[in-house]
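Heads up, one of the protein chains got dropped from this complex, but the rest are sitting where they should.
Chain lettering (A and B) follows the sequence in which the chains are written, and residue indices restart at 1 in each chain.
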Amino acid sequence: MVTFFQQLVNGISLGSVYALIAIGYTMVYGIIKMVNFAHGEIFMVGSFLGLFAVSVLHFTFFPALLFSMIGTGLIGALIEKVAYKPLRNSPPITLFITAIAISMLLKNLVKTNFLAGPNPHSFPEVLSVDVFHIGPVQVSYIQIIVLLTAVILGALLQYFVKKTKTGYAMRVVAYDKDAAALMGINVNRTITITFIIGSALAGAAGVLVGIMYPRLEPTMGTLPGLKCFVAAVLGGIGEIPGAIIGGIVIGFTETMTKAYISSSLADAFTFSLLIITLLVKPTGLLGKKTFEKV
Amino acid sequence: MQKNMKKGIIKIVIVVLVFILAKFLIREGIIGAYTERIIITVGINIILALSLNLIIGYTGQLALGHAAFMAVGAYVSAIFTTKLNLPFVPAIILGAVAGGAAGFLIGWPILRLKGDYLAICTLGFGEIVKVLIQNIEYVGAARGFSGIKLFTTFGWIFLFTVLAYILIKRVVNSVYGRDMRAVSQDEIAAEAMGVNAFRAKLLGFIIGCAMAAFAGGLYAHYLMFIDPVSFDFNKSTEILTFVVLGGIGSTSGSVAGAVILTVLPEALRGFGDFIKTYRMLIYSIMIVILMIFRPQGIMGNRELSLQNLMKKGNTFNIKGGEKDGIA
Partner (left out) sequence: MKNRLKKVVALVGTMTLVMGMMTGCGSAAETATGTTASAATEAAAEGETIKIGAVVPLTGDVPALGESAKNGYQLAVDTMNANGGVLGKQVEIIFEDDENQPSKAPTVAQKLIAQDKVVGILGATNSKCSIPMGPICTQNKIPMVSPTSTNTKVTVEGGDYVFRACFIDPFQGEALANFAKDELGAQTAAVLYNMADDYSKGLAEAFMESYTAAGCSVVAEESYSTGESDFNAQLTNIKNENPDILVMTDFYSTVGLIAKQARTLGIEATFLGGDGWDSTDLVSIGGDAMEGAYYSVFYASDDTSEAVVNFKNSYAEAFDGKEADGYAALSYDAAMILMNAIENAGTTDSEKVVEALNSTDLDVVSGHVTYDESRNPIKPAIICTIKDGKAAYYTTVEPK
């Protein structure tokens, strides 16, 4: 029973990591209906920016987090301006391929010797990695921080999208771009802001996950990117609370599969979950049914 | 009719002549063993590009797990030849059937949905196939499947590449092919015109998957060693790069893309270290630029054809009216 509770903690902790990355993913999709395949790579870049801030600029945790968020936000805006904006009216397949190319680009750019190089780097301990015990079950501070960050950022984002003027503009753009433009909403600006926020969230996740799992390499964003995408789809892509729930569900499933079924089949289970979700409820747990406009 | 037959005969004669010439050059040692290997790789890549192009270009569905279907074909056919001692051709055909069946399993439920779901699902399917192979000790798991016999020779590759090309041409110009193209342009409009969109999409997808599996079988019996990591997402993107460079929706473009991207790295061997080191970087920038400025690739949806070469000095023939974009 103790083991089960420990595994529960492990699952929620892993799930909160996925949730953290998935909220940015889902937000971008929710507004511009585009799968930003490069999100996992922006997360990776965020991790390296955090490392740069800590080890080269000697920042402490919070300035480093901010540095990374600003950095990834700018990179996200740049990618949107250069690569995605010219394709806004292209078929989704073109955008999807471009996003894959951007993800390849970021990975291989960081891999060059001018930047991080292909070898793994370690992250200095800027946050306490101490553990405390709740009965026989043990939890580390960083696990709590990641979970809290995911929930708080998710709540803030939800508030931002639902209650602020910019958020309102975002939702209008999501509903109908042309009509939004006619209503005097600056569509380009709104989409850029969406990208900046989404990427900054990935940057924040990058720093936190870098501290939690201190092994940084150019390919570190690929697998989490895929799994968080699964999480976003599972929770209902475009729904911010859905991303958090989806992330936790995925983390929980993965951990429980490893703990009680087979550690070598865990990934197969995760991706099967994706396919099953799409078959049973393509809109995800919290998604709403949409109708295609003709 | 008469004219078509004459054209067909000319084409067959040309293909046979090319084959005899190549065979002669190989026997005389003018085409060395190294060049022959590259030609075989090109052939396999052409089949892969053609098959993915059928799905992406003609059916308008994005599939991101093409390497997984290739893996299915490679492993199934290798099991048949190595463990069950079946001859080569039946084995790779069974591999292709297995790939098609896998395509049906994924496509049948998913293609009913609209949107990017196929891309996501094939991506997940790719991961699942990799993990499953890694768990099957019978085929060597992560250590790979070795001891496969060498069957894929230049002759087979030549034959199958030509057949694949003809098959794709046939499918695309058939009634079903027109349905596929209609669906890829506008699914709702196509359905309104009485096209069974689901059936068209599923058919294109299954044929594409079976062909990829067939190419996988050829690959396994040429390399004599296969391992699950060789069929990962990177391989799928590599095939996608062939198609994108050549022109989504152009059969001859896919051939061109596969040829260029297979031969170029070999041609640059030795010199051009800079280009080789940053190859992936250059590919990705190239795709972004192509997508922005020329999403239709080198060839667009134009085709290179014999008839056109003979009629005018003009290389390109515009079929079905000019249409930009992949639609």
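As a convention for this text, contacts are C-beta pairs under 8 Å (C-beta built on N, C-alpha and C of every residue); 3 or more make two chains touch, one makes a residue touch a chain.
Keep in mind that this is a model prediction, so the values were computed, not measured.
Student: Could you tell which one of B:Ile12, B:Ile30 or B:Ala142 touches the chain left off the display?
Tutor: In the complete complex, the chain left out is touched by residue B:Ala142.
Student: With the missing chain put back, which residues of subunit A would touch it? List them for me.
Tutor: Contacting residues on subunit A, toward the hidden partner: 3, 6-7, 10-11, 13-14, 17, 117-120, 122, 129, 131, 138, 140, 209, 213-215, 217, 219-220, 222-223, 254-256, 258-259, 263-264, 266-267.
Student: Which subunit B residues would touch the chain omitted from the figure, given the whole complex?
Tutor: That gives, for subunit B, the contact residues 32-34, 37-38, 41, 130-131, 134-135, 141-144, 146-147, 150, 219, 223-230, 266, 269, 276-277, 279.
Going forward, only the chains that are shown with their structure count from here on.
Student: Taking the mean of the C-alpha atoms as each chain's centre, how many Å separate subunit A from subunit B?
Tutor: Their C-alpha centroids are separated by 33 Å.
Student: Quick one: in the complex, what on subunit A touches subunit B?
Tutor: 35, 82-83, 86-87, 90-94, 96-98, 100-102, 104-105, 107-109, 112, 222, 226, 229-230, 233, 262, 264-265, 267-268, 271-272, 274-275, 278-279, 282, 292, 294
Student: Can you list the subunit B residues touching subunit A in their complex?
Tutor: 56, 60, 62, 64, 106, 109-110, 113-117, 119-121, 123-125, 127-128, 131-132, 134-135, 188, 233, 237, 240, 244, 248, 278, 280-281, 283-285, 287-288, 291-292, 295, 325-327
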